[in-house]
Every structure is written in structure tokens, then in C-alpha cells.
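Below you'll find the structure, written out as C-alpha cells, and then a few comments.
As you look at this complex, bear in mind that one protein chain is not there, while each of the others sits in place.
Going by the order they are written in, the chains are A, B and C; count residues from 1 in each one.
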Amino acid sequence: MSEIDNIKSFHDELTAWRRDLHAHPEMAYKEDRTSSFVAEKLRSWGIDVHTNLAKTGVVGTVRNGSGNRAVGLRADMDALPLQELNGFDHRSKHDGVMHACGHDGHTVMLLGAARHLAKHRDFDGTVHLIFQPAEEGGGGGKLMIEEGLFEKFPCDAVFGLHNLPGIPVGKFAVRSGPMLASSDKFEITVAGTGAHGAFPHQGVDPVPIAAEIIMALQGIVTRNIDPLQSSIISVTQINGGMAYNIIPNEVKMVGTTRAFSPAVRELIERRMGQVVEGICAAHNAKGTLKYIHGYPPTINSVEETDLAAQAAAKVVGMDNVLFDHPPSMAADDVAFMLNAKGGSHVLIGNGVGPGVGEGGCAVHNPNYDFNDKILTRKP
Amino acid sequence: MSEIDNIKSFHDELTAWRRDLHAHPEMAYKEDRTSSFVAEKLRSWGIDVHTNLAKTGVVGTVRNGSGNRAVGLRADMDALPLQELNGFDHRSKHDGVMHACGHDGHTVMLLGAARHLAKHRDFDGTVHLIFQPAEEGGGGGKLMIEEGLFEKFPCDAVFGLHNLPGIPVGKFAVRSGPMLASSDKFEITVAGTGAHGAFPHQGVDPVPIAAEIIMALQGIVTRNIDPLQSSIISVTQINGGMAYNIIPNEVKMVGTTRAFSPAVRELIERRMGQVVEGICAAHNAKGTLKYIHGYPPTINSVEETDLAAQAAAKVVGMDNVLFDHPPSMAADDVAFMLNAKGGSHVLIGNGVGPGVGEGGCAVHNPNYDFNDKILTRKP
Amino acid sequence: MSEIDNIKSFHDELTAWRRDLHAHPEMAYKEDRTSSFVAEKLRSWGIDVHTNLAKTGVVGTVRNGSGNRAVGLRADMDALPLQELNGFDHRSKHDGVMHACGHDGHTVMLLGAARHLAKHRDFDGTVHLIFQPAEEGGGGGKLMIEEGLFEKFPCDAVFGLHNLPGIPVGKFAVRSGPMLASSDKFEITVAGTGAHGAFPHQGVDPVPIAAEIIMALQGIVTRNIDPLQSSIISVTQINGGMAYNIIPNEVKMVGTTRAFSPAVRELIERRMGQVVEGICAAHNAKGTLKYIHGYPPTINSVEETDLAAQAAAKVVGMDNVLFDHPPSMAADDVAFMLNAKGGSHVLIGNGVGPGVGEGGCAVHNPNYDFNDKILTRKP
Partner (left out) sequence: MSEIDNIKSFHDELTAWRRDLHAHPEMAYKEDRTSSFVAEKLRSWGIDVHTNLAKTGVVGTVRNGSGNRAVGLRADMDALPLQELNGFDHRSKHDGVMHACGHDGHTVMLLGAARHLAKHRDFDGTVHLIFQPAEEGGGGGKLMIEEGLFEKFPCDAVFGLHNLPGIPVGKFAVRSGPMLASSDKFEITVAGTGAHGAFPHQGVDPVPIAAEIIMALQGIVTRNIDPLQSSIISVTQINGGMAYNIIPNEVKMVGTTRAFSPAVRELIERRMGQVVEGICAAHNAKGTLKYIHGYPPTINSVEETDLAAQAAAKVVGMDNVLFDHPPSMAADDVAFMLNAKGGSHVLIGNGVGPGVGEGGCAVHNPNYDFNDKILTRKP
């Protein structure tokens, strides 16, 4: 039985695991069942297992030969706060929680890889199998690093794999350079001085000041950032005022920014600070910008992307590797690991069909499902 | 005993009534105790009484001689949703409800006038004593008119009296023309199309559109309205968005407008409609303006203001009548009655001192109290 | 012959003088012919004459009795840079220069008064007859004061008289308090850094910064100034850029402000400075506000306005004195004299009819003419 045939033989088993995880989704840092399942499986194959990194994170390590090169393979385990609308048997058993981004599939794919590597040892060096919690906004990858991931498990590079609806089954998409954007959050408070709506001059009305800030923020994107560099500043929440005839004390705005380069990201933060401060100063108000760093840009290094593309080509053929796949303004926690060690985040086609099991439904949609066909090479 | 001495003799009694009302404040359209008290007193003096006009409104009618001229004297009875901070004995017995605008005093002053008129009959014609509910935003005066106030009780003119902290006891302030502003409410909805914060182009972001509208509304006041005409457009509430990374479907704004003339008021409404429609059209959003007419401007007619000034001068001397008192952008429900019949809304000094009983504390303040010294000519 | 009949007898002569001045209009500080004419006439009546104050200004002084009270009567002499369109015989003989504001009439009216006073001496004290140059933006009144007008000719009060089309012949209009607005000029420069239109991020684009400033200036009027106080900030000129594909280095804006009170005027200047500085700081541009004080508000003092009204009533009857005439956002140089000494600036009806000689055509219009009927009481 060839190596590949061997992998194929896992398919039914992997599918069962994946559906089990799908039926039991767990939110960020609460992936206890998933984490235990992962650890147990890894141990069952004789793999060294380290648990409780970043609360529910798991790292398994497989070594072979005398090579001193080490890579990390990373998967995410957490689910989303969404009510699943699918009707199939393996639908979520937990109200309001759903594997709507395919992390159930990512986890099982990495388990499949782990089993293969543990059994066949057809490599020279060290592979760290990194199962991270809390990708969906929780920063589980960042926390693993902060808790010593790469000190405990030194890696020369890290590889991630994420499914993508809209790309056919059997294809991979790769890209060197920026693949996903940074995603930061900001909170702006414009503190004026309330007054009766009939006596505006007795206060400092924060409402038009907030409006000016919103308008001025557009100019950061259009005037201050190189138009060849994609960037976004979205004010998504604005709230102020309690009564129709009372000018409020303050207006609060919340939003998100996106960029593909650390330089643009820093420029956005710096310019936002100037805009908030300057415009509030213009009006005797006090402006506060709280800029909260979320995920950095996910930037694939050239060599590791080539390596990943070659590995993918071995499985699906070079014709099925899509090079120069366009980046997306979405963000992923894997960025912290790639930032730290280099590596590549690769996309795998989840399918294009609209039907159940065809994989074309968008992620974060209540009708999404990971496509089991891609758990292994087509069995 | 002279006529005036006679009025003076009421003072202790009126003070007791006023403090009793102060201790038992009642909110708009719930002035049941107050209303009953008023009706009972009026009846006790042989005055014809009509109750339940605009729920708790009361009208008493006194006639004398053969004259066919009729005037309305109007007082307001309702309290405010405010927690009183005064410590004196007659403080509010109802948590969160307070006579913080002196309507208790207005009611008792009108009772005092009723008693005098009923007893002395020193006039020729008809006096309707109008005790209205719900001045504080409830439109009690408007509702009385809608329920037939002036059909049942035809008036040639209506006179109102309101206390004003900051003017000394013993002084009246009058003004012909605009005395108080109109007060309208508006609700603007900017309906765009929500999108993920990372994909703004997939939606229509209502946030910057709302900001543009706020800025453009300023221009109505600065560019479209005669600068000699006072006007206000205050956006006092703005709300939109539920998550930091989701561009919302819509932003809602609420606010108030003020004007001293019907023409300016109409111009504001018309221009606001154009601004909301035009700017939303510019951005493929759907804008809705709900413009809710509140109180019209309170405009004192010249003849009745002269008459009121002469009447005031009889009591306090011409030197104590302040002519050409500046108008205020505040509003009063009495406007509906003056609009319908002509008349004058006169201010009476509540005192200037900061201490308890000195009357200088501003209305709508939890430490305010009506000054009993002004219930009659200084006793 | 009564005093009044005597004045009437001047009428034909005054009319001839007025038409002569109208035919020979002279621009600010170039009123040489007018000034000589005035001085000669004054001297011919034995009046002490002082010339060359503020270049072409003339002051004549008449004294009588032992009274030590002194008043100034002020008229303006300059014409406007306008091409007259009237066809009557006394039309302007100077191309592009026209007495389109009636200063010809003002000058002659004051000459008429001078002749009467010099001849009849029916007063006790001192009257200074002040003929000022350069009212139309030139600040002739200010310059006279700077050159010692009131040191040389001490006045207890100053009175001005200005014709007003739209008010019937035979009527005066008076107002205590603010009568005309301040008129200041401002120049704002937003200095950014030019760049190619295809590389905006390499510069600091002053265009949207200027736009933000324009929007923010509206908020000074709508949010910072008491709505009972009239005010105007008009950006009337904006210029920037030389080529369609080059972002300019700077944008310049020019405009005017108006206010009726020194406090509002100061608030406007201060707030404009903050707005320009704050918004430019928000965008790394350099903003400069040059705020040039023009004319202050013309504020009539109460006592002198009463006195003027009584004087007017003596001539036309109390019924023809319009009290509380609305103020205007226009400005007049007489403000400097009233500011310095108190006094009153009074309006005289120039007539309402549209025809030639009927006086209803607006000032600064090429078809305007001063109405000779008002040079004296109707003869």
C-alpha cells in the first residue's frame, strides 16, 4: 500500500472525527472536549503531547532522523457564537455555538497528518503539531507564543492551512507576501460638555465633532496611505445621547482597521491619534483614542510558500496549485506565528457547489459546513 | 379693607396650598389630586367648573356685568420626573417626581386670582380660569384646544404667567413678539446596507453618511436662515452599530429644533428634508426624516402685552415692569393658546438669592423651589 | 419767518448742492473737491473749520452760550466704485465712480444743519460738524479718531444719520443697542505639501483640510454662539491649485464675519483660530489665520437714541418715528465714533417708490439716488 493510499484509508475515520467535532463545537478557550480528543489521539500514536498551553492549546511533537530542522504545523480548534441552520445529523448540539469556519476540519486534517507522520516517519527532523485555541478574535495563537510556544518547541517555520469556499475541491491557493490583513479595534471617545438642546453654546456639543472625525478619518486612507497599499478604517459603532432635547456629554465610536503591512498599520494608528486630538482641540473637546492591536497582517515568506506549493503539487499536481491568489482584508491569528518564525498560510479549496456537502457556502454563515472530501486526497 | 389688602390676606393660605401641591407633585396627565383640589376650591367660591378637559384639565368661569369680552388666564399643573434634593418640610413626597418648574406656584396664583374675581367681581365680562395638564412635553394645552377649549369657553385673549429665577421678587418682565421658541423633535434614519468591516464596498456604510448629514445641517442655520432670526438644530442622539467589525445597516439620529417664527420653523423642516434626501441619494442610502411638531413659538401680541404690562404696573409700579425682556430658546405649551387667540405670556421674578426660599435657583434643578413671596403682592 | 420756514427756504439751494456732489463723486480719501466745497461753505457761515484730518476730513465747530456740553454730528462724503446707470442730468460725471449710498445727501444735510446752527444759535454748548472721508471700507472715521478727532474736538456724544430706501419719506427709524454689525475680514492659509495627483501620500493635501475647516467654521455659529446673538462667518473666496494633476501646496480662503456684540466678535476670532490650528494639526498641515478687524458693531446708546428720537419727533411727529427698528448685519464706520463717545446712528426714510426720485432703489445699486425731498422738512 502506497503512502498516499495509506492516507486515503484514513478517510472514513477522519470524517467521523470531523463530524463529531462539528456536533460538539466549543468557544474560544473552552475547547476542553476538543483539546482532550486531540491529545488522546496524539498520545495513542505515540506522540509526545504538551497540553494546557494557552489554556486549551495542545502541541504534539514527532521527531525523525538526525536533522535539526523543525517546522510547526498549526490548526485552530474553536467555534463561533452562531446558531447553526444546517439540518444534517452532525449539526451542532450546542445552541448558539457552531463550527462555521471549518476549524473542526482543520483540527482533523492536522490529526490526519500527525498520524501519518507518527506512523511513517518519512521525514528528517522535527514536526510540532500545534493545535491552538481561540482563533476567532481570542488571540489564542498569540497567547501560545506568550506562554513560550517557540521556546518549548523551537520551529524554523510554521505552516497553516485554511479551507476556502469558492475554490474547487482538489485545489490549493498560495501567495507570497501579504495574505491576510491586520485587524485592529479602536474606540474613540469625544468628551464635550452636555447642555440643553436649546442652549448649545453653554456646552461643547460632541456630535458634530464626532462627525468631523468620521469625515477626517476617510482622508487618512485617501490621502496619507500609498494607494498601492490596501487599508481600511471602518467606524462601525457610534453612540451618544439619551434624550431628544439634551446635548450629550460624549459620543463614543468603535471600529476596525485593516492593513497588509506593519508600516501602514502604524501609520493608521499614528494618524488616527492626530486626527482625534487635533479635531477635538479645534473644538475644546477632549478626544481619546484607544487603539487595540488585534491580529497583525499574515505575511507568507517566499521560501516557505514555495515549499508549501511544492508539497501541495505533490498531492494535487502543479496545475491545481493556484499561485498569486489575491489577498483578503480578513485576518487570522496565524499571523503571530508567521510573524515570529516565518512560514506560510495556505488555502485549500472547500468546493464551489451550493448544496449540502458541496462546500460552497461562505464561512461564518449558519449554513456553512466543512467539506469532508478534502480531509484527505480524494479517497 | 382695600382690594389689595384683601389679596394680601390670602397669603398664608395660598402658601399652605402651594406647599401642599409641592409635596404632592404629579406627572403629566396624572394630575388627579391637583386637579381635584383645584376644582373643589373653585366650586367652593361659587365658580362654574368644567373638569376632564384633556384628561385632568380644569376650567372655571367667572362672569360679571354685561360685557361680552372674555379672557383666559392659564396656569400649568404638572411636575417633572426629577428627584428633589431640597430638605425642607414641603419637599416632594413622591420619589423621582418634583415640582421643579414652579407649576405648583402657578396653579395657586391662579386660584388666588379666581378667589379674588369670584368675591369682588370688579370686572365686566368673562374670565376663564384655565388649569392645564402636561405642559412639560405632554402638550396638555394643545390637547385642551383639540378637545374644544375655545369652543366651550370662547376667549378674546389668553394670559399666562411664569416665574423666572434671576429676576428679583416684585418685578415682572414682558415682551411683545416672540417670547419663547418653537420646540420640535426630529428622527433621522440613514438606512444603508451592512457589511463586514473588512469589506466596506459590499455594503453602503451609513456612518459617514450620517456624519455628512450632521455637518450639512449646520449649514441650514448658518447659510439658509436670516442671521437676524435665531434658530437651532441640535442632533442630540446618534446610534448605530452592534459589533466593532460589522458595518451597520443603519444609523439613527434624534434631535430638536428651535425657532421664533413659523416661517423659520417651516424653512428648517423643509431644508432638513432636502438635506437628508439629497445626501442619502448621493450615497445610495435611504434617508428618512420624521419631523414631529412640538410646541410652536410663543408669540405675545402687542395689545395684550401692553395690557398685561399695565396690569402689572398697577401692582408693582411701572418701574418694576421690565420691558423688552430678551426671548429664550426654551419653549412652552402656552404657545398653542396664544397662537389660537392672541394674548401674552408674562414672566414674574422668582428672586435672585441662592439660599432656600430666595428663589434664585434655576428651574429644572433638583434644588429649585417656587418663591412663596410672589404668590400675592408682598404681604 | 419761523425757524422751520427758514429751513424750508434752504431746500432749493441744498438740492442744487446735493446734485452737484452727486455729479462729482470722489472715492475714499480722494474727496478733495467735496472737502473743499464743505470747508468753503462752513467758512462762509463764519464757522471755525479744521481740514485735513484723515486726509480729506473736515470738522466745523459752532459754539453758543455758556454750556459745556458738546456733541458731534457726523456725515460721510465718499462714493463707491460703481458705474452709475441713472440717466438724469446730475448723474455721475466720473466713469466707474458713483454716489450709490447717498453720502452726497448726508454731506448736504449736515451742511444744512450747520448753516441753521450758525445762523440761529438756538442751542447752548458746542456742536462739532464732522465730515468724514472713506466710510466705504476705508475706515475714515477710525483714522480721524486716530489723528486726534476727539482730543481736538471733545464730544459728549456723536450722532449719525443715514438714509434708508424702503422707509417712507418723512419717517425716521431708531433703535437702542446694536444697530449695525461688526464687519471683519479673515484670510486663512492651509499650507500642506504639494505632490503629484497620483501620489497623494507623498504630500499633505491642503484641499480636504480646507474643506474640513469650512465645515467646522459653520459649527462656531451653530454651536458656540448664543443663538439669540446674530453672527455670520462667510468664507467667500477659496483658491488653490494650478494643474489638474498636481496636488497644490496650499489653499487660501478669505471671508467676512459679522456680529452685534464685541463679545461675540471676540469669540468668533478666538474660535476661528482654534479651528484652523486644530484641524491643520490633525493633518500635519500648517494653518494660518489672519483676522483683520474692520468696523466694530454700531451700538446706539439708550439716552442719545431717546434724544435723537425726540428731536426727530419735533420735526415729523412721534407717529413718524419708528422705534425698535430691526438691526442689520451690514456695517458702518460710524461705529468707531459711537464706540468712543456714545451716541446714536439714526435712519431716515429715503422713500419707497420704484421710480426716479422716489427713493426706493436699494443702496449700492447702480440705479440708486438720494431723495432730495428729505434734505429738509418737506418744503
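The definition used in the following text is that a contact is a pair of C-beta atoms (placed from the backbone, for glycine too) under 8 Å apart; a residue touches a chain by one contact, two chains touch by 3 or more.
For clarity, every value in this text was computed on a predicted model and none was experimentally measured.
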Omitted-chain contact residue, chosen from C:92, C:256 or C:305: C:256
Per the touch definition above, residue among B:138, B:178 or B:200 touching the missing chain: B:200
Could you tell which one of A:9, A:36, A:68 or A:222 touches the chain left off the display? A:222
Sort through C:102, C:227 or C:240 and give me the one touching the missing partner chain. C:240
Using the document's definition of touch, tell me which of B:277, B:306 or B:358 contacts the absent chain. B:277
Mind listing the chain C residues that contact the chain we can't see here? 181, 183, 185, 196-200, 205, 207-208, 210-212, 214-215, 218, 232, 234-248, 251, 254-256, 258, 328-331
Absent-chain interface as seen on chain B, which is shown: 198-201, 204-205, 208, 212, 215-216, 219, 222-227, 274-284
Touch list for chain A against the chain that is not drawn: 215, 218-219, 221-223, 227-228, 230-233, 258, 324, 326-329
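Methods note: only the chains that are shown with their structure count from here on.
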Taking each chain's centre as the mean of its CA atoms, how far is chain A from chain B in angstrom? 57
If you look at chain C, which of its residues touch at least two other chains? 215, 219, 222-223, 227
